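Notes for the one structure printed next.
One protein chain is absent from this view; the other protein chains keep their places.
Then we have chain A:
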Amino acid sequence: MFSKGTKRKFSDGGEEISDESLLGARVASSYSLQRQSLLDMSLIKLQLCHMLVEPNLCRSVLIANTVRQIQEEMTHDGSWHMVTEAFCSAGQSPSERLVATEVLCRSREQDAEPKLFSVISYEGCCEEEVVADETLCSVSVSDTVSNVCLAGRMGQCWEKSELSGIERDEEALEDSRLGSGEEEEIDTEDGASTESPKTIGQVFGTFEIKNGSPGPDSALEELFSDVDTSYYDLDTMLTGMQSAPKMGPYDLLDSLAPSHSSPSIVSTPNCRSDLNELDHIMEIIVGS
């Protein structure tokens, strides 16, 4: 069911690496791939979506906490890389581009700044069988077309304080209009459950619970099965980041662009652009 990637020898360059460290490297690589998948999945779940009904705050908070956890861990081991848009493969046909890619690459209309997040699809990453170890879970991911890596560029492109300021303004505007103590709810909440499966299906291929999974032992064996090491090349391509300023999960959300109408997405009033307009109007009124 899952085809295995071709084994590449590290010793091509004449170096000899011990089996143990290779094994360790494979485990680490596998884990970080799973972690990345989890991060991607979580961000997609959190993405702004045109839902008719208010999203579930508990679910959003839990997903956001998961994102933060992953972020912290990735920051810790220095694997929070910055990826530029240059990696977007121009030669990809639209059908191969993932819906999530479309959505997440789009910038806000009034945003003159360079894009904050790019979704990169890596065509040519061979099929690989990723089986989680106990740290994540035992699940098989078959990714037939491409792996999607979501990376963020933080720091100079965008400041957290600026965004908080915008939100405060919005709240103030709300309050003054209502004249009541009711505050603006988070409007950055999660995606429609009806859409996620489709999107995720496109992004991650098929998530399957493997049938007849015999147990943890075979899971470990599969873990050490042929992992495509071309991913290592990718890592070396990515530019490292100096330090990651603390970012809340809602900051990530705020930078995700609203999705434009597409067949799978119901088009409903775009709350975010309304708020941007409000902010704009506020600026005019205040004369700043």
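Quick notes on this structure:
The definition used in the following text is that contacts are C-beta pairs under 8 Å (C-beta built on N, C-alpha and C of every residue); 3 or more make two chains touch, one makes a residue touch a chain; residues count from 1.
By definition in this document, contacts and distances are computed from a predicted model.
Choosing from "ER membrane protein complex subunit 3", "N(6)-L-threonylcarbamoyladenine synthase", "Interleukin-4 receptor alpha N-terminal domain-containing protein" or "Serine/threonine-protein phosphatase 2A 55 kDa regulatory subunit B", the protein name stored in UniProt for the chain missing from the display reads "Serine/threonine-protein phosphatase 2A 55 kDa regulatory subunit B". Listed by residue number, the positions of chain A touching the unshown chain are 34-35, 38, 41, 45, 51-54, 56-59, 61-62, 64-66, 69-70, 132, 134-139, 164, 167, 178, 182-183, 185-187, 193, 196-197, 200, 204, 207-216, 248, 250-251, 268-269, 271, 274.
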